[in-house]
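Heads up: the structure comes next, in structure tokens.
Excluded from the complex is one protein chain; the other protein chains are retained at their positions.
Chain naming follows the written order as A and B, and within any one chain the residues start at number 1.
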Amino acid sequence: MTAPASPTKVRGETILSVDNLVKHFPITQGVLFRKQTGAVKAVDGVSFELRRGETLGVVGESGCGKSTLARLLMRLETPTAGRARLEGRDLFKASGSELRRLRRNMQMVMQDPYTSLNPRMTVGDIIGEPFDIHPEAAPKGSKRRRVQELLDVVGLNPEHVNRYPHQFSGGQRQRIGIARALALRPEIIVCDEPVSALDVSIQAQVINLLEQLQDEFGLSYIFIAHDLSVVRHISDRVAVMYLGKIVEIGTEQEIYERATHPYTQALLSAVPVPDPEARADRNIIRLTGDVPSPADPPSGCRFRTRCWKAQEVCATQEPHAVLRAADPHPSACHFAEVRPA
Amino acid sequence: MSDFETVAATENQAARRGVSGEPGTPAAAQKPRSLAGDAWRDLRRNPIFWISLTLVVLVAAMAAVPSLFTANDPRDCVLSRQHAGPSGGAVFGYDFQGCDTYARAVYGARASLLVGALSALLTGAIALVVGMLAGYFGRWIDAVLSRVIDIVLGIPLLLAAIVLLKRVSTSSDNVRLFAVIFVLAVLGWTTAARVVRSSVITAKEQDYVAAARMLGAGNGRIMWRHILPNALAPAIVVLTIALGSFIAAEATLSFLGIGLKAPTISWGIDIDAGRVHMRESATPLVVPSAFLALTVLAFIMLGDAIRDAFDPKLR
């Protein structure tokens, strides 16, 4: 394993810390003279830490900002404000060769296995591209061998280097995407909905592969998904996002068994459970209405418009994600409490 | 079609990853396929493709080695044969000047094809540069270049060509030829540039471009490896069609007396000459016109066929 710069590798130490990350997309009007009339607050003050070797799940509904978060971390978007420290360096200030080096340490697996691979490149070229961009990552002449090793690692036939993406099924394409992300031996892989485009029977194969690779290479994952069951299965810790903010964050058990934020509770109870008998005695919370527009989020607590606990204070005072008396993990609710089973 | 996405799957090795082969399908049964391969399979079965390709190859051969098609010299004109009927190698008889009509049409292919091909190449170069810059960098570069495209598109081709070519007073064959090529390319690149720009914009938004960026790829690499290949196919199609229309435009200019001039042999010049004496004999007009029409048609049909084959939406 080509060692990244960090001198020590203690499992559990903080490897990435994100501090008050903000991304506002301006809404402009006018053709010739653009005037900013507002902003979509896609990510609005997100802080978390990722520890070495762990999987941090990020769940939330569409529009909650989880995908923007991924794009920010991958430097595909420029943040409006906030800092992120990776290897002790500010990820958002890095440029040039420093950024290239940081990129080697953090890669992403994308959602759509169909659009994320260039249809005009062979699998060998796709997985080999990281080595073309970072020639120092593979000694001269070893590229082809490395590509074949990677294909083997993700469970594909190494002889298929000369095939094109469309000759593979969705699950296999996702494996190609994973191989590409692994090529530079990163320590962190951001997985943005990596299995949601796949068939049920294929999902499990890819999830198992991701878990296996984590053990094998000591990877840390940021696992973004809307499927709470999948996130529970793979995550050590979980962050729940709503309208650009993390409303609750904790260990998998804290979130799934002792959630204190009403949104998390509603989200969990809405998940269809594949067991008609268990369903009957589930106490289901039905949220009404839709997620408000991130261009014009409600004042105070953003969830208050759909919340059954909302009081006067929720409209005036924004609750912060701090430790609550109900259960010792951060929850952004004035009335945080564990829901009786 | 998602029902068939899994169809082209291949077998996996690596039982240790818990993945087995695609059931019942030996890997050997599946040949590697690419988009170009698919397109080729489509084209192979398209009679229009073969007809137009044959015509194009024929005209190209005429342009390259005209003596293969006729033993007569197109410049061997004897007034006594004026409007004489077919004889010897002159299958279509003789024109007003007593030149072999067929031989002139054969020799005329070179000038026409040269103008068409070179204008298309030059057009392609301009269009790729402008389209790539506008589409890839966007913002003010796109705003400026797109307005330039609009303006050039607004200039009537023939009118501008007349104005520009009137100033070329020299009668040197080559200079006139390149003047025509230059004028056609300068006025004709806009459609191709728009096509390139829009395919660049589409390609730029693809996830695989984001993936390359996340790996640290620079603009040059992204444009060269990921965007250009996706913009090239539509550009080639537009240029094939444009090639046909450039040949027609050259003939028009020569017909109007501002394009190529005698002693250069070109279909436009001969059509003009044939027109004057149409009443006495129509053949000297009909033959070069037919050559011109067939060639233009061949290029346009070829371009159409290739476009259909490369368009995944039509599958």
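In this text, contacts are C-beta pairs under 8 Å (C-beta built on N, C-alpha and C of every residue); 3 or more make two chains touch, one makes a residue touch a chain.
Simple rule for what comes next: contacts and distances are computed from a predicted model.
Asker: Between "histidine kinase", "ABC transporter ATP-binding protein", "Beta-ketoacyl-[acyl-carrier-protein] synthase III" or "AzlD domain-containing protein", which matches the UniProt record of the unshown chain?
Answerer: The chain we cannot see is, by its UniProt record, "ABC transporter ATP-binding protein".
Asker: Out of A:Ser47, A:Gln111, A:Ser169 or A:Thr260, which is the one that touches the chain we can't see?
Answerer: A:Ser169
Asker: Touching the hidden chain in the complete assembly: which of A:Arg101, A:Arg146, A:His226 or A:Lys309 does that?
Answerer: Residue touching the absent chain, from the options given: A:His226.
Asker: Determine which one of A:Leu56, A:Ala94 or A:Leu268 touches the chain that has been left out.
Answerer: Answering carefully, the residue with contact to the hidden chain is A:Leu268.
Asker: Given the full complex, what residues of subunit A touch the hidden partner chain?
Answerer: Its contact residues with the unshown chain are 61-62, 169, 171-172, 199-205, 207-208, 226-230, 232-234, 253, 256, 266-268, 270-279, 284, 286-291.
Basically, only the chains that are shown with their structure count from here on.
Asker: From the C-alpha centre of subunit A to that of subunit B, how far is it in Å?
Answerer: Averaging C-alpha atoms per chain gives centres 48 Å apart.
Asker: So in the complex, which bits of subunit B are touching subunit A?
Answerer: 5-6, 8-14, 17-19, 27, 30, 32-35, 206-208, 210-217, 221, 225-226, 229-230
Asker: Give the list of subunit A residues in touch with subunit B in this complex.
Answerer: Residues in contact with subunit B: 71, 74-76, 99-100, 103-104, 107-108, 110-112, 115-121, 129-130, 132-134, 152, 154-158, 160, 162-164, 166-170, 172, 177, 180, 184, 205, 208-209, 212.
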